[in-house]
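For reference, the structure I am asking about is given below.
With one protein chain removed, the remaining protein chains of the complex are shown where they sit.
Going in written order, the chains are labelled A and B, and every chain counts its residues from 1.
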Amino acid sequence: MGNILKEITNSATALAKGFSITFKTMLRPTVTENYPHQPPTFEDRYRGLHVLRRDENGLEKCVACFLCAAACPSNCIYIEAAENTAAHRISAAERYAKVYNIDYNRCIFCGYCVEACPCDAITHGHGFEISAYDTNALIYRKEQLLEPLPASAKK
Amino acid sequence: MAEPIKLSIDGKPVTVPPGTLLIEAAKQVGIEVPSFCYYPGLSLQGACRMCLVAIEKMPKLQTACTTVVTNGMVVHTDTPEVANTRKSMLEFLLTNHPLDCPVCDKGGECELQDAVFRYGAAETRFLEGKLHEEEKKFSNLVYYDRPRCILCFRCIRVCDEGMDVNAYGIGFRAAHSEIIPNRGEQLECEECGMCIDICPVGALTSGTYRYKTRPWEVTYTGTICNHCGDGCRTTLSVRNNVVIRANNRDHSGLNGEFLCVKGRFGWDFVNSERRLKSPLLRKNGKQEEASWEEALTFTVERLKTILAEHGPGAVAVIGSNRTTNEEDYLLQRFARTVLGTNDIDHHRTADFSSLVRALTEAGATDRYATIEDISAAKSLLLIGNDPTHQHPLIAYQIRQAVRQHGARLYIVNSREIKLRRQSSQYLQVKPQGEAEAVRALAGQAPAAQDLCAGGTGALTALADALKKESDTVILFGDEIQGQTVNDLVTCGLTLPGKTRFVALGDYANSRGAADMGLLPDTLPGYQPLSNEKARERMESAWAAKIPAAPGRNIRSIFEGIRAGEIKALLVFGANPVKTFGLDNAALTGLQLLFVAELFRTETAELANVVVPAASFAEKSGTVTNTCGEVQALKRTMRQAGTRSDLEILLALARLFGQRWTYQSPEDVLREIIALVPGYDIPLPSLLVGRAVPTHPEGRPPALERPDLVFSSRDSLFTSGTLSRYSWALNSVDEAKKPYGHAF
Partner (left out) sequence: MADYRNPMLGSPLEVKVLTRRFDLANSASIAVYVAHEGYQALKKAFGMKPDEVINEVKKSNLRGRGGAGFNAGMKWSFVPGQTTKPKYVVSNADESEPGTCKDRVLMEYDPHQLIEGIVIAGYAIQSHQGYIYIRGEYRYLMDILDRAIEEAYAQGYLGKNILGSGFDFDLATHTGAGAYECGEETALLNSLEGLRGYPRVKPPFPALIGLYGCPTIINNVETLSNVPHIISHGGDWYAKLGTPNNGGTRLFCLSGHIERPGIYELPMGFPLRQMIEDVGGGVWHGKKLKCVIPGGSSCPVLTADEIDVPMDFDSLARIGSMLGSGGVVILDEDTCMVKAAWRIMKFYAHESCGWCVPCREGTHWLKTLLERFHSDGGMPDDPDTALDVSYNILGKTLCPLGDAAAMPMISILKKFRHEFEEHLKLGSCPYEKRAVNVA
C-alpha cells in the first residue's frame, strides 16, 4: 500500500518536474531561427565576411600596411599599395590599398587580420552566405569588401 | 705590429688591436651596443647617445662609439643604468617621431623600430603635440620626411665623406633642426641614393620604392648590377615579377653598401613597357610579331642558305658587353664551330688583351688588381678615364683609400676630373696626351714640351713620386692601348713593391667578353688562334673544327658588309648602329640581320629577325668585372615571352643539328672552368656570392688598329641602351649635365 502511494507521489512529482520545464520553456523566447525564411541573428563578435571600413570623411581607413597579410595564417590576403596624391586621395595617410583581395577559399575566419590592423580598417562583418559554384568567385576584391560611402560623404 | 689591447666587456675578456673603438670591440664578442649615428667608416659623432656604456673608473657613462679601448678597461653594458639610458634615449627620440610605422616605408626594417622593440620605451610620457613638417621632395628619387628624421647625420656624412658630393646640410636649430639639400629646396648631386640606404629610419625615402610595398612582402635575390664594369653586388626586391628596389641589402660583396644611381635606380628598364616581348620577323618590309619557332627557323634556314652559297666568310657575329660569360662562351663556340667563322667581335671598351699579354710576357700574371686592392692601396696611379662617371665604385674605393688610410692618388688625365680633389699630384696633359705621357714615363719616348701644363718637370716630379711609393695600383682607361699598355706594364713593374694593374672597361661584362674570346683572333682565355695546341684543345673538347685563320674585327666586319662580302650578321645584345655611328645604308647589303635584344634599338629596327632577350634580372650565369673578378648573376624573376641569350643560342644550335648537352648555365660554367685558362675558379665561392679573382695568362695577338678600343664615356646617368629605357635615370635634372660634370 505504502508502495503504491509512494509510486503515485513519485510519478506526480516527476510529471510536475518535467512539465515545469516544458511550461517554463514555453514562456521563453524561441531559440530556433527560421533561416532562410527569416534573417538570422548574430552575436556582436561573430566573425563573418570582412568589411573594410571608412573614416568619418568617407576615406578608406586601410593604409596598406600589409600587417593583416603578414598575420594571416592561411595567406589569403593579397594587397597592392599605391601612393595617395592630392588629386587622388583614397586614404588619409600617404598610402592606400590599390588592390585588396581576400581569398575565401582559404580564409579560416580566425580574426588575426582584425587583431593585427593598426587602423581598425578591417573588421569582421556578419556576412556568411558566400558559397559559390566557382572558386574564382570566392576571391573577393576591395570593391566587394569596402563598406559603402556614408550618406554624409556622398555628393 | 703593436701589442694588442686586452679589456673586459660584461666580464668577457676581449683582445683587439690598438685603436679599436669600444663599440667594435663589443661587436667582436657578440655584445650589441645599439647606436644610430655610428656607422663604420664614417666620422664619429657621439650624437645619438644610444651607445652610452659604463666604464669603471669613469664618472659618467661614455659613448662606446667614440671611446678607444685601453688596456685593462672594464666595461659594463648590462647595468640597470645603461638599460635605463637606452630606454630614455629612445623615449627622447620618439617624442617628436610620428608613429606612422604602418605607412612608413621603413617599417619592418627600421633601426629605430628594432631598438624600441628591444630596449623598450614603447610607452611614452610625452603628452605634448609633436612637431610636424610637411614632407619635402628633394628630387624625383629622394624624398625627405622631417618628423621621422632622428638627426643621426649619416646622410650628411656619407654624402660628404663617402661620395664627396656635399649635397646636404643642416638647417634650423634644436628640435627644429632638419636636413636641407644643397640647392634651395632641391638636391643637386650624383643621386646615388646612399643617403636613403644609410638612413636608419624612414626619413629619406626612395622615389621609386616609396609606398609600394612592405619589406617582408618581397623576395630578395642577390645578383650583380648590369650597368658599368665594376660589378657591384645588389639585392633586387621583386614582387609579382616586378623589380621594385635595388640595394645591397646585406652589404656583402665588393661594394659593401655602395651603389651608384644606376645600380640603385637604373634597373627599371627591366620593367619597361617598351621591352620586346615577342620575336619580330620582317615580312614585306615590315617587322611583324612572330612566334619563337618561326623566327628561329627562319634565321637558321636563311643562315644555311647563305653558308651554302657564300661559305662561312659571309657570316659575322657581334657579341655583347653585358651578356654572361656562359653566353659569350657559347656564342663564340657557335660562331667558330657551327657557322665556321672567326668573324666575331664586340665593342671593346678597354684593351684587356694587351694587358694580359704584357703581364704574361713579364711573368707577372699575379698582378691583376682587385676592387679590394684599390681600397687597400697605399698609392694609386690613374691614367685617363673618369671613374666618378664611368666607374662609380672604383671612384668610391679610391676615395676610401685616400680618406681612410691616406693613400696617395696620382692622376694623369687630359681633363679635369672630379677625383682631382683627392689627388696628391695631378698631371693635366693635352687632349689625347695620356698615351704620350705614359710613353714618356716609361722612358720610351721623350715628352713634347707642350704635353702637360707644368712642362716636363711635372712629369719628372710624378715619376719621382711614384718611385718613392710601393705597391702602387695602376688604373688606366681606353686612352692606353696596344703597345702603350706594354710600356706601362714594363715601367710599372719596375716600381717598388707589388705593382698591380686594372684596365677600366665600360660595361658589366666587357672583361668577360674578352676573356671568353669574343674576338676574331683569340680563343677563350686569350689563347691566340695561331696557337695550334690551344686550338686543338678546344677542337677536341667541342668535337669540331675551328678555322685557323683569324677573322675580321668589328671594323672590318662593317667594311665587309659594305663591300658585300658579308651577307649575314648576328648581333647579340649590342647596338652597333649607334655605338659605331653607322648610317642606315651600312647594313642594307645584308641578307640576314639577326638581333637578340631587350629593346627595339636602332640596329634592331633594321633587322630581319629580332628576338626578345632576357635581361640580367631574368637569367643566371656569371659576369667578370673590369678587375677580372667573376661573380654570379641569379635569376630573380621571369618576363613572359623572353629567352636568355643562352637559350636562344642553344635553340639555334639545335636547329643546326648540333647535339650540345648543356642543360643550364652551370653546365657551361663547368666547361669554362675546365677549359678556359685562368678561369679555374672554385664553384662554391661563386655560389655563396663571392667575387672570385681570375688570373688569365695568354699571348693574344697585338691590337690591329687604334679604332677598335674605345670607351662609350657613359656618364653617371647613362649606360648605353639600357639607360634610355630607364625612367629613373632620365627623370633627374642632373642627367642633363654633360659628361664629366663634377657634383
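Definition applied: contacts are C-beta pairs under 8 Å (C-beta built on N, C-alpha and C of every residue); 3 or more make two chains touch, one makes a residue touch a chain.
A quick note: this is a predicted structure, and the numbers were derived from the prediction, not measured.
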| item | value |
| --- | --- |
| Visible contact partners (per top-of-document touch definition) of the missing chain | B |
| Touching residue (missing chain; options B:I170, B:A549 or B:L687) | B:I170 |
| Positions on subunit B where the hidden chain makes contact | 44-50, 52, 60-61, 63, 66, 84-85, 88-89, 91-93, 95-96, 125-129, 131, 150-151, 169-170, 172-177 |
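Please note the rule applied: only the chains that are shown with their structure count from here on.
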| item | value |
| --- | --- |
| Rounded Å distance, subunit A centre to subunit B centre (Cα mean) | 54 |
| Contact set on subunit B toward subunit A in their complex | 100-103, 107, 135, 210-214, 216-217, 240 |
| Complex contacts: residues of subunit A adjacent to subunit B | 63-67, 69-70, 79-83, 93-95, 118-119 |
